[in-house]
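Omission of a single protein chain aside, the complex is shown with its protein chains in their original locations.
Entry: chain A
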Amino acid sequence: MSELTWGLWQLLLSGAWVTVQLTVYSAALGAVVAFGIGIARTHRLWIVRFLSGLYMEIFRGTSALVLMFWLFFVLPVAFGWQLLPLWAAVLALGLSYGAYGSEVVRGAVAAVSPAQREAGVALSFTPAQQLRKIIIPQAWPEMIPPFNNLLIELLKGTALVSIMGVGDIAFGASLIRNATGQSAPVYTIILLMYFVLAFVLTRGMRVVERHAKAGIGQAPPDSGSGLLGKLSLRRQTAVTGDATSAGGI
């Protein structure tokens, strides 16, 4: 194994930063799509359910790679405007992982007891209020483990962008391999880099999950804090919950 020079390491580290950015932006878009489509699929109007179902089937059934190519290469020809490769990638990943995520949202929403909705009706909440105040907060903790899976899938899926010349980890690795002619060290290193990133995501989602469950009284947060401490922890939870619902895919 030949030593990697500092310059080559820099290439990998800046690639890691691009990978992180891609993951965060795609996850944010994916979360918006997942909640939008997932909730639309429980709508009382059939046309809304139909259209959202159609979206889900189309974007779940098409390859993210092909979609990315389509957005990058076909869009300019067809409509005359060119997306930056990074944003074409974010769009493709966000739209397709959002389609997967919408099933997670739909399932978790459907799993909330119908009696909760009935209690909402009995208090004359509007359907939107029932969703926002009653259903989603209870469904949210159930979404986190499957979201974690999708998030890690997405992280690894970002490697597709290297094909379009976006300088992520995988792109850096292929440059180094071409330059040094050696595959083993560089691919071993990026294997570990992806693993470390995925591990960090998983730990983060664990924390989010624990706080979310505490927020519906399922698993009280760590003891030792007084009432005030608990309150501030809960408030923090709410913020974390919101923040991650925007990046939860």
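Going forward, a contact is a pair of C-beta atoms (placed from the backbone, for glycine too) under 8 Å apart; a residue touches a chain by one contact, two chains touch by 3 or more; residues count from 1.
Methods note: contacts and distances are computed from a predicted model.
Trainee: If you look up the hidden chain in UniProt, what protein name do you find among "Quinoprotein dehydrogenase-associated SoxYZ-like carrier", "Ectoine/hydroxyectoine ABC transporter ATP-binding protein EhuA", "Transglutaminase family protein" or "Protein phosphatase 2C domain-containing protein"?
Mentor: Hidden chain, UniProt protein name: "Ectoine/hydroxyectoine ABC transporter ATP-binding protein EhuA".
Trainee: With respect to the chain omitted from the figure, which of A:T62, A:Q116 or A:S174 is a touching residue?
Mentor: Counting the whole complex, the residue in contact with the absent chain is A:Q116.
Trainee: What chain A residues would touch the chain not displayed?
Mentor: The list for chain A reads 115-116, 118-119, 121-127, 129, 133-134, 137-138, 215-218, 227.
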